[in-house]
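Worksheet: one structure, shown below.
Removed: one protein chain of the complex. Kept in place: all other protein chains.
Up next, chain A:
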Amino acid sequence: MTNLSNTTIAAPTRRIRWSRLLDHAVLIAGSLFLLIPLLIVLQTTTTTDVETMKNGPQLVIGSQFDDNLKDAMVKASGFSGENTGMSMLINSMILGLGFALGKIIIGMMAAYALVYFRLRFATLAFWLIFTTLLLPLEVRILPSYEIAQKLGLLNTYTGLIVPLIASATATFFFRQFFRSVPEELVEAARIDGAGPVKFFIDILAPLSQTMIAAMFIIMFVYGWNQYLWPTMITTDEDMYTLVRGIKQITQDLEGTNIPEYGRANMLALIAILPPVAVVIFFQSWFVKGLTESDK
């Protein structure tokens, strides 16, 4: 014991620890691996397509950022001329927000019913909902498409959002959270004259704030990045989302034209920003929601 403490005190000079150096090397390599593609995207958005074609990615920052941005946002692509960057951004926003809010509302209400009402077979119902985690969209895409098509939901926002919002994940998280809310709060609210709807709105929803924020991040990013379902359900170009629209632009690579590098990368950049903003904005709540329970 004594020896051990002596050595630590008697070694004031910091020696370079090789293991530490290795750790940092790995971390730096990892960060570069993630950052360089982003930097390339950023650089490409500032030069003309011809330059990019000729020289590839460079270290020079060009002057074409404004032009590329304008192109990306307002220039029409496709045949109909109806899907500009702006329209795709709006569509993506509607999908992301509708998807996240829909999932949160449905999940909260399902969890409320499961936890607070004496439903028959509530546990069974919960586990049935839970098993849908084993059946992601990709597994049931044909029947889902069939139903959406028969309901006439193709090329509508309803069709884009509603079939996706039933969420086992959100139901599960909200159920666990509601179960940790003390029973006495319900009883106090009952004596205070709050019915089920008032209790939900006045007490349970505000208590779930952090949980809602956490769910919002996860679900918004998840909804924003949806590719398969929007591809299936929307064929009109004015319904395209960003994630889908970028791909359409880069398709030109096969043709004889010079690919629109600047515009495509600008769109990619625009597609990245909203999820990043949401994560940054809700980050502290996110951590709180998943780890703490402030009751």
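Rule of thumb we're sticking to: contacts are C-beta pairs under 8 Å (C-beta built on N, C-alpha and C of every residue); 3 or more make two chains touch, one makes a residue touch a chain; residues count from 1.
Assume contacts and distances are computed from a predicted model.
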item: The complex's invisible chain, by UniProt name, from "GntR family transcriptional regulator", "sn-glycerol-3-phosphate import ATP-binding protein UgpC", "Transketolase" or "TIGR02186 family protein"; value: "sn-glycerol-3-phosphate import ATP-binding protein UgpC"
item: Contact partner of the left-out chain, one of A:L185, A:I258 or A:I272; value: A:L185
item: Residue touching the undisplayed chain, where the options are A:V41, A:A125 or A:I203; value: A:I203
item: Absent chain, residues of chain A that touch it; value: 182, 184-185, 187-194, 198, 202-203, 206-207, 209, 294-295
